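Here the structure comes first, spelled out in structure tokens, and everything after it is commentary.
Heads up, this is only part of the complex; the chains shown haven't been moved.
Should a chain be cited, it is by its letter among A and B, assigned in written order, with residues numbered from 1 in that chain.
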Amino acid sequence: MDRTDSLDNIRRRLAAFVAERDWDQFHNPKNLAMALASEAGELVEHFQWLTPEQSADLPAETREEVRLEIADVLLFLLRLCDKLDIDPVAAAAQKLELNASKYPVEKSRGRATKYDKL
Amino acid sequence: MDRTDSLDNIRRRLAAFVAERDWDQFHNPKNLAMALASEAGELVEHFQWLTPEQSADLPAETREEVRLEIADVLLFLLRLCDKLDIDPVAAAAQKLELNASKYPVEKSRGRATKYDKL
């Protein structure tokens, strides 16, 4: 992953893309959360009739469509982070730490049980 | 953003977190897309009764909750990318290029119209 394609670089290019189109007026956090959710819905749509096994072995065309839906989710996530001044990587790192305490290895091994029911 | 907190580093630490808990059995792309969508729903929940203006000026406590929901979305997105062998940053960079042709500046300036209705 070279410098050109870093997450932070994408965030900046995306902000320029939005500014050029004067779309900042639409990009408040409420609207961006909605846009992220609707992209997540499109992502889910690709998988809804597949078996779990099929989902792990996508035809090339479907995989490429899924790849671009993932891109859409990430773009709106970066946009939302930009507006809220959140560092997504630092947030994810912290959440991973929190999850490590919510899901101790010995209690959660092999079990998809939510932490509040462990 | 130092090396320790890079996106790729998070992806690897997350994979280790999952392996330790033997959760890989649950992490097929279908299930991960669902998990991402349910986290997107939690993100939306924080904003649903706020005005757009309020969403841009969150109380500190709400902002921190939103920050951790964003983290959850990103963690499942990274997990999904890992299982599908997708580079999310390269995908986002490519999608941004595609959007630049779907939304020419002169046609889309100041208008939130979907490209197929421009």
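The rule we apply is simple: a contact is a pair of C-beta atoms (placed from the backbone, for glycine too) under 8 Å apart; a residue touches a chain by one contact, two chains touch by 3 or more.
Here the structure is a predicted model, which means the values were calculated and not measured.
Every protein chain here shares one sequence; 2 sit in place, and the complete assembly counts 4 copies in total.
One rule holds in what follows: only the chains that are shown with their structure count from here on.
For the two copies, chain A and chain B, the CA superposition rotation is 180 degrees, given to the nearest 5. Each chain gets a centre from the mean of its Cα atoms; for chain A and chain B, those two points are 2 Å apart. Chain B makes touch with chain A in their complex at residues 1, 5-8, 10, 13-14, 17, 20-23, 25-26, 28-31, 33-34, 36-37, 40-41, 43-44, 46-47, 50-56, 58, 63, 66-68, 70-75, 77-78, 80-81, 83-84, 86-96, 98-100, 103, 105, 108-110, 112.
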